[in-house]
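The other protein chains are all here in position, but one chain of the complex has been omitted.
Per-chain residue numbering starts at 1, and chain names A and B are given in the order in which the chains are listed.
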Amino acid sequence: MSQQTIFYLWDCLQYLINGITQGSLYALVALGYTMVYGIIRLVNFAHGEFLMIGAMCGFYAIRANQPMGVAIILAMLSSGIIAIIVERVVYRPIRKSGRIPALITAIGTSLFFQYFGQLTFGADPKTIPPFMVEKIYTFGEITISNLQIGILLITLFVLFFLWWLTHFTKMGKAMRATSYNLPAAELMGINTNQIISFTFFLGAAIAGLGGMLMGYTMSVEPLMGMNLGTKAFVSAVVGGIGIIPGAALGGYILGIAENMVAGLYKSSYRDGVSFFILILILLIKPSGLLGKNTKEKV
Amino acid sequence: MDYYLQILLLVGIFITLSLSLNLINGFCGQFSLGHAGFWGVGAYSSAIFTVFHPLGLPAPINMLVALVIGFLSSAMCGIVIGVPCLRLRGDYLAIATLGFGEILRIIIMNTELVGGPRGFINIPHWANIFWVYAIATLVVLFMLRLKKSAYGRAIIAIREDEIAAENMGVNLFYYKLFSFTVGAGLAGIAGALFAHTQQFLHPSNFTFTWSVVILVMVIFGGMGSISGSIIGAIFLTIIPEVLRFAGGTIAEWRMTIFPILLIVLMLARPEGVFGTREFLEKNGKQI
Partner (left out) sequence: MSGKTLLKLDNVTVKFGGLTAVSDVCLEIQERDLAAIIGPNGAGKTTLFNTITGIYPPTLGKVTFNGFDLKNIKSSDIAELGIARTFQNIRLFKNSTVLDNIRLAKHTRIRYGFLSSILRDKEFLEEEKRIKEDSLKLLKLFNMEDKSEMLAKNLPYGEQRKLEMARALATEPKLLLLDEPAAGMNPTETKELTELIHFIRDHFNIAIVLIEHDMRLVMEIAEKIFVLDYGNLIAKGSAKEIQNDKRVIEAYLGSEIEGI
């Protein structure tokens, strides 16, 4: 192997590692999209904005000299609470009007929070310090930071937690029942409104966590939700929207693909590659990689 | 004066744009979220023609050719995107068109010929208010006539019930692709007008947010209503400008009006101001 090829391979490995980190963040945000879609079949365009609000609150908490742990908890809580309010005030009344009005409402909510964010937090980007003291390890030509490992571990922990929650707790079983068949779950005595609120809270809180973890790679600004939210949403669709492991799979595929293309080809095609994968998946298997195909009943 | 002229220009262009999207979303019921992409393709392709390869003929003839090029290039994109995407339904179609809209914009951004992220400058000022309103009038006429023909009925039937329409002899694929392609092409014409009145194009004019703005105009007036789209385009272009003059907090918060209006509208009247009907229309009156 020539010297050049070896360097090329090292580069690939480095992009792979960066991609896994990025993918973890996409996965965390994608989980919220997928959980909400799974339960009420709504593409919650405002999910990215929940993340932005969480990250903003976290930023102010740090500026008020709160420790990182407190800031993260505050970020998660504020994201979650905003999500509950939005669901209660906006989404719940629209739920019966059909899917397209609901989708449009979600887009409206998303835009509202983007402008709201610009007016209240200011359009200037803000930085959150990394969630722990950064240490960089070098292996040959590649570098890994403890933050990257931390992000991966936290994501895996969240996934494990959700798996446990949905399979072994009463709440989780009620969530699954509601997602299979909402009216039937209601007839079985499940308080579906409560389940939906909880799902919104959980999804948004995880997004808020994602927003805080991102602090070390990107800055916090009012439009971050749109950029990140769109990618996370694409991840959810690629993996199979409504399916929790699908969100993670989609997130990693996108994260890795983006970093590979940006690193090896041209960074301005970074966004293009996610949409390209999206279209490819939609055309080959519209229900996503892990999704089941369903047919309309006549 | 220039300021008012500019707003009037934008109103005319948005009438064409909202009607073109109404054909896809309102009439045919195919939810597209990438309309700004078609608008952009029409704008850029027509400008490439007038900047780099204009014919040695008077400006109005060049402008006509530019409009045709705008229509054809966007319509072609419509076919290329429509053929694979139109078998998707509802949410999935919305997502796919969103993706394609962004891809079109990213391609524009990476094309050095048209200035990439710096924008496309020195586009000749060959269109004016008369062009804009002549085209808008023609498009209104086109839509009115289409609506009251077998084509329009087939397209509307698809929105109302795909399966029933198909069993009544409507070729779903053909009519979906027809509305998608013609809708895209008309957006391309709006793009050509935009390019040759503004003389400057930037990829940020054609983002997802602008797809949403056009969508709001359609929904505000009523999906499937031609008069609705016209009212929507007028109202939603002028309101933010009026609020700008209100000064103080209102001017500052005026951009949040769009989304709030959209949400309130969906909650109070999801079918829009006119529903699927036309202004002063007797036909279809609920008895």
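The criterion applied here is as follows: a contact is a pair of C-beta atoms (placed from the backbone, for glycine too) under 8 Å apart; a residue touches a chain by one contact, two chains touch by 3 or more.
Because the structure is predicted, anything quoted here is derived from the model rather than measured.
S.K.: In the complete assembly, which of B:23, B:94, B:156 or B:212 touches the absent chain?
M.R.: B:156
S.K.: Touch as defined at the start, partner being the missing chain; which of B:15, B:146 or B:184 qualifies?
M.R.: B:146
S.K.: Give the residue, chosen from B:72, B:172 or B:257, that touches the chain omitted from the document.
M.R.: Checking the options B:72, B:172 or B:257, the one contacting the hidden chain is B:172.
S.K.: Using the document's contact rule, name the residues of subunit B that touch the chain not shown here.
M.R.: 142, 145-146, 149-154, 156-157, 160-161, 163-172, 224, 275-276, 282-287
Assume only the chains that are shown with their structure count from here on.
S.K.: Return the distance between the CA-based centres of subunit A and subunit B, expressed in whole Å.
M.R.: 31
S.K.: Using the touch definition from the top, list the residues of subunit A that touch subunit B in their complex.
M.R.: Residues 41, 43, 90, 93-94, 97-105, 107-112, 115-116, 118-119, 230, 233-234, 237, 266, 268-269, 271-272, 275-276, 278-279, 282-283, 286, 296, 298.
S.K.: Which subunit B residues qualify as touching subunit A in the complex?
M.R.: So the residues of subunit B touching subunit A come out as 31, 84-85, 88-92, 94-96, 99-100, 102-103, 106-107, 109-110, 117, 163, 208-209, 212, 215, 219, 252-253, 255-256, 258-260, 262-263, 266-267, 270.
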